[in-house]
Structures are given as structure tokens and as C-alpha cells.
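Take a look at this one; I'll ask things after.
A single protein chain has been omitted from the complex, and every remaining protein chain is retained in its original position.
Let's look at chain A:
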Amino acid sequence: MDNISLVLQSLISGISIGCVYGLIGIGFCVIYNASGIVNFAQGAFVMIGGMATSVLMTDFQLPYAAAAIGAIIIAGIVGAAVERLVVRPLWNRNVAIFVMILATLAAQIVIERMAYILVGDQPKTLPPVSDLPPMMLGGVAVNIQSLWILASSLIIIAALNVFFKTSRTGKAMRAVSINAEAAVLQGIPVSRMLTLAFVISAMLGAIAGILLTPTQYTAFNVGVPFAISGFIAAIIGGFGRPLGAFIGGIALGVIQSMAILELGAGFKNVAALSLLLLFLFFRPSGLLGSTR
């Protein structure tokens, strides 16, 4: 493998993992758009996606597709539970947003512990969606699973765009985010919108988990690193912008890959956090501009 191929291969690797970060970042955007809350339990939904699919396939002998759908439903239920049991009581008491954000972090830890108790600590994985060898373009390998992630992400972004801009429910969710009191006066059921936002976000997280687990392992404690990467992706892209989060994720993945290639793995997080700081200093609204 020559130097150009190595750079291209690293670029492809960066884009592949970046798509995952972007997909997780999109989950952050959905809740943020509906409530203004940054949900740090998002990583737990990613973990549930991979873990629940694996458990449903191995312990309950469900086919891949049925297990994946089951996992998405489970994540949706957990998302609703987080909203009802953790966020709603605080929301009703009009506490500061940062309190709710901290509460979601606590929820992340609780979900992680429950997963550990229920399914143990052994790493698990999923088979690739299509078990094909990588596409070889010159000396560069393109992993088929990454194409699945890319395609799914683009479909989700398009669907969310349509949902938030054209549907009554999507518009209502955005209205709640902009001004909850005014939304109530307009007859929008705010609490239902909030629940729906958590359910959608949790399901998106689970989809990310299902798509990425075939490329690596999953375990009860994988959620936090993914949540951090997804959060950075969302900030880089412009918080609340699904397409921005996706582009931000790819930028993050590519920066990390190039840092590993040129400077060594020790600089991977340095590069990621430097990129985050650059955006916070010089363009806090992100690539596409924040929704607020």
C-alpha cells in the first residue's frame, strides 16, 4: 500500500466512523429541537440498539430484521421512560435546563448499570447486514457496512427534514422548542411532544447502534464515548441541524483519522477536542448555524 492509498484508506475509515458519529449527533438534534434539552442519555440508546438486537438474535433466536425492529421498539420505550420519569418531573417544576441535562446524564448511568445487570459484561457483536467482502478501489478498501450507514443516515436526514418542516407534529415540536408557553396557548400538547421527541431520538440512537455494531463490538459501557462524539458532531454541525450533525460527524471522523495517521493515536482526542474548541471560539453556531 503506497502513501496515497494509505491516506485515502484513512480518509475512508474516517468517513465511515464519522457517519456513525453523525447519526448519533442527529439523535441529539431531535430532542434539542423539541425541548432545548441536550440529552446525554443518547449514548445509552446507541448501546441498547446493538445490545438488544444481539440478545434478541442469540437468546430469543429472532431473525436479524425482527431483532433489529424489537431493539428499536425497546429503545423507544426506554426513551419514553426517561422522559416520563426523569425529564418530565423536572420540566413541570420549571427547573433550569442544565438540571435536566444533568438528569439525562444520570439516566445514562442508570441504563448502563441495568444493561450490565440484565445481560452481563461480555462484549457482543452483530453480523454485517450484507456479508460481502469490501469493495476494492485501487488499493483502497470500502467497507459495505459503511455504505449501509451512509445510506441510512441520508434517508433519516431527509425524513427528519420533511417531518420537522411539513408535518403538523414536526412543526408543533419545533414550536414547543422555541416557546413552550406560547405553544400551550396554541393548543399544542407540550408534554406529548416532549415524549415523542425522546421516543424518536431513542429510536434513532438504536438505529445508529444497530448499524455500527457490525463494524465493532458493543457492551453495556460503550454509550458514553459515542455520546461524546455525537455531541461534538452536533456542535460542529450546528446544534439542532440533522444535516449539520451528519457533516460534523464526518468532519470529526476524518480529523481523528488524519491525526492517527500523521501524529499517532495519542493525538486522536487532542485533534477532536481542538476542532471542537475552534468551533466554539470562532463559529459557535456550527457549520450550518444553530437552530437557536
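Just so we're on the same page, a residue touches a chain if its C-beta (ideal position, glycine included) is under 8 Å from a C-beta of that chain, and two chains touch if they have at least 3 such contacts; residues count from 1.
The criterion applied here is as follows: contacts and distances are computed from a predicted model.
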Inset, instruction - Match the chain absent from this complex view to the correct UniProt protein name in "Hydantoinase", "PRC-barrel domain-containing protein", "Branched-chain amino acid ABC transporter substrate-binding protein" or "Heme exporter protein B". - result: "Branched-chain amino acid ABC transporter substrate-binding protein"
Legend entry - Touching the absent chain when the full complex is considered, from A:Phe60, A:Phe98 or A:Tyr116: A:Tyr116
Inset, instruction - Sort through A:Leu102, A:Val119, A:Ile260 or A:Leu287 and give me the one touching the missing partner chain. - result: A:Ile260
Inset, instruction - Identify the residue among A:Gly27, A:Gly49 or A:Pro214 that touches the chain left out of the display. - result: A:Pro214
Legend entry - Those residues of chain A which, in the complete complex, touch the missing chain: 1-3, 5-6, 9-10, 13-14, 16-17, 20, 116, 121-125, 133-134, 136, 141, 143, 145-146, 212, 214-219, 221-222, 224-226, 229, 257, 260-261, 264-266, 268-269
